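This structure is in structure tokens; I'll ask about it shortly.
With one protein chain withheld, the remaining protein chains of the complex are depicted in position.
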Amino acid sequence: MSTLVNEAKDLKNLPNNQDANTPQSEPEMSLSDSAKVISPGQMVLRRFFRSKLSLVGLITLFAMFAFSFIGPLVSPWGEVQITGDYKWVTSILPHQIVVEELNEETGLMEEVTYVFYEVSEPYKVYAKTPPSWEHLLGTDQYGYDVLTRLMYGGRVSLLLGFLVIFAEVIIGMFFGSLSGYFGGWVDQVIMRVVDIFNCLPGLPILMLAAALIDGWGVPARQRIYYLLGILTFFGWSGIARLVRGQVLGIRELEYMVAAEATGLSTKRKIFKHIIPNVMPQIIVQATLGLGGVILSESTLSYLGIGVPFPYAAWGTMISSTSGAEGRDILQNYPNIWVPAGVCIVMAVLAFNFIGDGLRDAFDPKMRR
Amino acid sequence: MKLFDNLQKKIDKKKSIQKHYISKEQIKQTAKENSRIIKELEKQNNRKNVPEEEYLTKMRDSNNVVEFDDLHAYFFTDAGIVKAVDGVSFDIPKKSIVGVVGESGCGKSVTSLALMKLMQKPQGQIFSGEIRYNAKDGKAYNISKVPREDMNKIRGKEMSMIFQEPMTSLNPVFRIGDQLDEILFLHFPGITPEEAKEKSITMLKTVGMAMPESVYSRYPHELSGGMRQRVMIAMALSCDPNLIIADEPTTALDVTIQAQILDLLRSIKNDINGSIMLITHDLGVIAEMADYVVVMYAGRIIEKGTAREIYKNPQHPYTVGLQKSIPALNLNDEKLYTIPGTVPNPINMPNYCYFRDRCNKRFGKCDGEYPATIQISPTHSVACYLAEEIAAELAKSKDGEKNAKK
Partner (left out) sequence: MPKNKLNQVTNTVDQDNLAPVEKDDILIVKNVKKYFPLGSNWFKKTTSFVKAVDDVSFTIKRGNTLGVVGESGCGKTTLGRTILRLHSITDGSIEYDGNDIRTISKREMTKLRPKIQIIFQDPYSSLSPRMTIGEIIGEAVREHKLVPLTEHRDYILDVMKSCGLPPYYYSRYPHEFSGGQRQRICIARALALKPDLIVCDEPVSALDVSIQAQIINLLVDLQKKFGLTYIFISHDLSVVEYISTEIMVMYLGSVVEQGTKEQIFRKTMHPYSKALLSAVPVPDPDVKKNRIILTGDIPSPANPPKGCKFHTRCSECMEICKSVVPKLKEYEKGHFVACHLYPQD
């Protein structure tokens, strides 16, 4: 820092002595030519990394990503691979066959569904084994490796979380900036729609939708994407409201009036002046929202309308405590459901820490 | 060879860039060091049940209300220590108005906040030096040593403050009357609500409110800026303070309202029999109001004296420059005088005169260390080598005259 001052002084030494009355030759010097340029973004990052809590969040998040996306490549077990004494199980998904058969009691032909499991040999499934070197977190009631399923569950949660938030931000920003910038009836219409969206109860609608989607015959595996689509559809309103508020504030600032006075086009005003200045708030909101999406996804899975059974999701793993064997698992096998719960908590906390860290880093004190 | 040169140049440039920014280790170190000092100072501040003797002191001159003695008030930031007030000494005599002028960031507000012990904690701390305060009961307190708990007794009752922003200094959810009464309840335990109301209304009348009763039951947002500033003054007056600190009291107001408020301040000074410390950047306001003027620059006092001395016989080139750069009414100069450059970086101040780089009267001596304060008259002092030179010459010529007479 001291060199900075010295250098500024050196620069000034030359012309200064002669005449102090020429202001133009004497610009105010506080930075020297060679000092590095820091953009506002870099400043934010600097502040962000200074906070320990946000670093903890970031590291946790990275660890979880590595765990979910690299872990399965390393793990010896598959998502739906049953451990047991058997040669090979080709699929544990049941085959359904519908046959017309004579009902002996009524003497009529009826449709009867037969379900086959393809198993090469009779086998004994190692279900609910305690943690061992082979299965670090043991196996669940179907004989799946808990750790491996945690990884696959993480894939679903993290990926879907980002997808949903991304879509929400795009839609929310679009309608929010339209509403804030143009005002008038555009604003009225969009904001009333947002109001309606805000007063719809989320969970019941999703449950209804799940039933409907099943009714349309959508494969169970794809149901979660539909549901999250609906989640997005209802979720953008919050971001739109936030963006609108911000835009309304920025529109009154003098640099916007200056942009108007210099005759810039509307497109440029929105994309070059408004959006970059709303971004901080959106990023914070989105990061904080990610935790929420992960929670909703887990809730849906827990309720059985999310990721369908044989596939792994954190919520489904916890819901193993609610089935027929639920009480037994709840009491005696915490290794089956506690890790999933811990993962959810960690992911949500990590996102919240990062969000808080970003918010502090973006603090409006930045202006000076 | 050329390639090598280019490489070397690049490396040099990178190095020079690195020099301008503090490394992470440095930040860590300063942060650690800072938190240690802050902890120590805060511990002093937060002590409870401290015997009074510890912070009682003696005034140098019993005619002064406040004596600042080599006050150092610092802000401990991660980038380094900001010496906002760096060795400031001046007195506020009884029944006088002392004006403190300077540009933003010169430490004039921090000086007053240090006096009230209202510096932003924990970074802002009085590092060393004394502020002696002559209380109404004849005791003299050393404010810098008074723990936070006991400071509440002095604040408000002994000295009070008027802030710049009348819009934000009043709580918008309470009526004016409630806010005025609250202070009275706080400082005069046992006062009845009726008495408090009566006193508050008298206070509002004192500050020239046209309809004190109706103002008493109104909310701040119903009043204009000038009226709010009057309410603020009424609040400051309500406990008969010895000293009123007015921090830019008229900067946010219109000229005509400013004239009203200044007029009011002048008249209440006579009424309360106390002193006013007037902080402002407006030389015109100071000239009209102040008996004594203190000119600050970058945390230090560069010149002080009576108003007449400062305006009629300014010694420091900065004071001269400031006065010349205001476009005064009815003065038609070809071009406005300007002081080039800006105030230096408050962290790591140079060890020579802080004004040297902007000064148009710089000469050889100025490369030396920060100039000592020299006394020009009993009340007028200045920290500048140029004045020293002139004083020395004067003394010489006087000696010469004496010799000649002999």
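Letters A and B mark the chains as written, and numbering starts fresh at 1 in each.
The definition used in the following text is that a residue touches a chain if its C-beta (ideal position, glycine included) is under 8 Å from a C-beta of that chain, and two chains touch if they have at least 3 such contacts.
No experiment lies behind these values; they were computed from the predicted model shown.
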item	value
Omitted-chain contact residue, chosen from B:K32, B:K48 or B:K335	B:K335
Sole residue of B:P212, B:G226 or B:P249 that reaches the chain not shown, by the stated touch rule	B:G226
Touch residues of chain B, complete complex, unshown partner	103-104, 210, 224, 226-227, 254-260, 262-263, 281-288, 290, 307-308, 311-312, 321-323, 325-330, 335-340, 342
Contacts of chain A with the absent chain, listed as residue ranges	23-31, 33, 37-41, 43, 253-255, 257-265, 268, 272-273, 276-277, 366-368
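Convention: only the chains that are shown with their structure count from here on.
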item	value
Chain A-chain B separation of Cα centroids, rounded to whole Å	51
